[in-house]
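Here's a slice of the assembly, chains where they normally sit.
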Amino acid sequence: MQLGLVGLGKMGFNMRERIRRAGHEVVGYDRNPEVTDTASLAELVDRLEAPRVVWVMVPSGDITRNTITELSGLLSAGDLVIEGGNSRFTDDKVNADLLGEKGIRYVDAGVSGGVWGLENGYGLMVGGAAEDVELAQPIFDALRPEGPREEGFAHAGPVGAGHFAKMVHNGIEYGLMQAYAEGFELLAASDLVENVPETIKAWQRGTVVRSWLLDLLVRALDSDPELDDLRGHVEDSGEGRWTVEEAINHAVPAPVISAALFARFASRQPDSPAMRAVAALRNQFGGHSVVSAGPSSGTGSTQS
Amino acid sequence: MQLGLVGLGKMGFNMRERIRRAGHEVVGYDRNPEVTDTASLAELVDRLEAPRVVWVMVPSGDITRNTITELSGLLSAGDLVIEGGNSRFTDDKVNADLLGEKGIRYVDAGVSGGVWGLENGYGLMVGGAAEDVELAQPIFDALRPEGPREEGFAHAGPVGAGHFAKMVHNGIEYGLMQAYAEGFELLAASDLVENVPETIKAWQRGTVVRSWLLDLLVRALDSDPELDDLRGHVEDSGEGRWTVEEAINHAVPAPVISAALFARFASRQPDSPAMRAVAALRNQFGGHSVVSAGPSSGTGSTQS
């Protein structure tokens, strides 16, 4: 089938390739002339036959909204837009309504897999009406991994459900990564375990903690056994925050996911204001400006 | 080669089978007459040729220590004991010294994989002297999963390192399980995601969170889609506690692993004393016995 694909960055570029390998026709648009197939969104729309299916894969936020808005002026009733970026699920209802005014259909898709998706396929979670999802199923089937469809693709619910599921997926991912990271640090701190990379490598088969993330950690340790080519300064990209916020909205305890999120925040603070406050309180116990203690070889520190 | 195997419970029973399938001779001992191969530890020792290799796979704690002690009286210098139970790594030095007085060698082994290990193989982390590990390598190779040895077996370091590595492995496992669990609860709490089991099933291929634990969660949801045949009452078996204690000993922050441990503690409390204290404090804000507020339709609750 035909697909219009807007956004040919790290994700979209590879997705175009994977969909083409599956035998479909992809018309891509990107403002970067080196990768684009068309000169404009309008040209992209022109080159597709109705009912058109256009996948939007651009940065979440304003760029996505602007692209949706522009498409609403170019597409026709019955066409379908799939929004596959890292958007917050609350954006989907707005997008769907915006397009729905013109009779344009809307499906949101959470896409997981990173650049590995080109070879491995992408895990997909989509939200929308059953008939709209069905229209794009050949594309989803091209993108998802080999194997049973239900192990790499889910129609999670109505519009928004795809991004909601992807949000939770990423929240879990934060927790998983932090769990491995704490274990790595403890192994590295121990005198007993002499070869940390080898020990972690041995977890790849047979153990309870084996996973794709573990494979990636082994891969990282292969080239940098103490991970000292890196700084422990970790960004977050939205989904972790949204997961905790939704947990709060639903009164769901999320101690692990929030701890993982806060560890990232803390990793970016060269000097924590909160810990300066704790330090200040400890200094106050000493009360040096108030009480002049005699010099002594006794208890060096003041008891709180 | 020959192996003596003490303890034929859920783990030992399957391990005997797997080792036999690999062509080795296993003499098993268990006090349960239905599964044992020998009538006593003494007989087990008699049936092995020196240098004997005896794997101890009994409950950690006193039973393990008693078994080691009994073996120290039966084995000879140059024999090897492998302790494969869920013991704390701090026990290994004591065991090794106890046996070492008689010239008996000692290796500790962390074994992961549960009952699935019979078919999948067991992930192994061992601690001890290189020559002692080498002596038992055929047994380790029989137990570990197919594939490259280094992906399912590690000689982690000296005596104790195997159990230390296994302890950290299990600490990570606590964190991983809790991360998936929080995600499951949030999906279930959402109105948007209509089919939670299908959505989680779709994470098995292509996604970042794919793992063996995820496969097990999918398996559990297959037979009980809302997990309501179970109670949310979760035991812990020692390694999670020890991991947090070691993290504290090494000043390693472990917010995720500790949160997972505390969630288990809390799950077993029908009525938390701490939360009664919080409730008591909130009641005190209301100060009913002190201040008699007029009946009213105004702000129903007192502001703190």
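By letter and in written order, the chains are A and B; residue numbering begins at 1 in each of them.
In this text, contacts are C-beta pairs under 8 Å (C-beta built on N, C-alpha and C of every residue); 3 or more make two chains touch, one makes a residue touch a chain.
Quantities reported herein were computed from a predicted structural model and do not represent experimental measurements.
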Size of the entire homomeric complex in copies, 2 being in place: 4
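One rule holds in what follows: only the chains that are shown with their structure count from here on.
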Distance from the mean Cα position of chain B to that of chain A, given in whole angstrom: 30
Complex contacts: residues of chain A adjacent to chain B: 89, 112-114, 117, 120-125, 127, 144-147, 150-158, 160-161, 164-165, 168-176, 178-180, 182-183, 185-187, 189-190, 192-195, 198-199, 201-214, 243, 246-247, 250-257, 259-260, 262-263
